[in-house]
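Only one protein chain is missing from this complex, and each of the others stays in its spot.
Up next is chain A:
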Amino acid sequence: METSWTFGRCLLLVEDDPSNRMTLAALLEDAGFAVVTAGSYSEAAGLLNRPRAYDAVLLDQSLGDGFGTGLIPLVRHHMPKTKVVFVTGHDGKIDMPVDAVFRKGGHFDDLLAFLFKLLPQRPLGA
């Protein structure tokens, strides 16, 4: 399933629900992304404080030990070029500036198309 546009791209998936984390990571990896996962706010904060070149961070809002919105300043501070995408099942609005909000439970193909539009395209062969 790997495509030229996903090759070499790395995502950080922050999701406290183990089943969701496992299935979404499997699909993203199957699509060609390198995926790093975090299962809690504190685990994600630890990863974000050791910056690497994530193309996007996919955040859930309720993380058990904190809220996804609380991680945004860390992303912006350490990785200003990284896109912030919420994949959330929450009813409420995300009350902070983010690059995109994707409703949890949507089709994976929709999420993939969404990421394709969101991530800057690279020249052929890059």
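The working rule: contacts are C-beta pairs under 8 Å (C-beta built on N, C-alpha and C of every residue); 3 or more make two chains touch, one makes a residue touch a chain; residues count from 1.
Everything that follows uses one rule, which is that contacts and distances are computed from a predicted model.
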_Can you work out the missing subunit's protein name as recorded in UniProt? Choose among "histidine kinase", "Potassium-transporting ATPase KdpC subunit", "Isoquinoline 1-oxidoreductase alpha subunit" or "ABC transporter ATP-binding protein"._
"histidine kinase"
_Give me the chain A residues in contact with the hidden chain, please._
1, 17, 19-20, 22-24, 26-27, 30, 41, 62, 64-67, 69-73, 89-93, 95-96, 104-105, 107-108
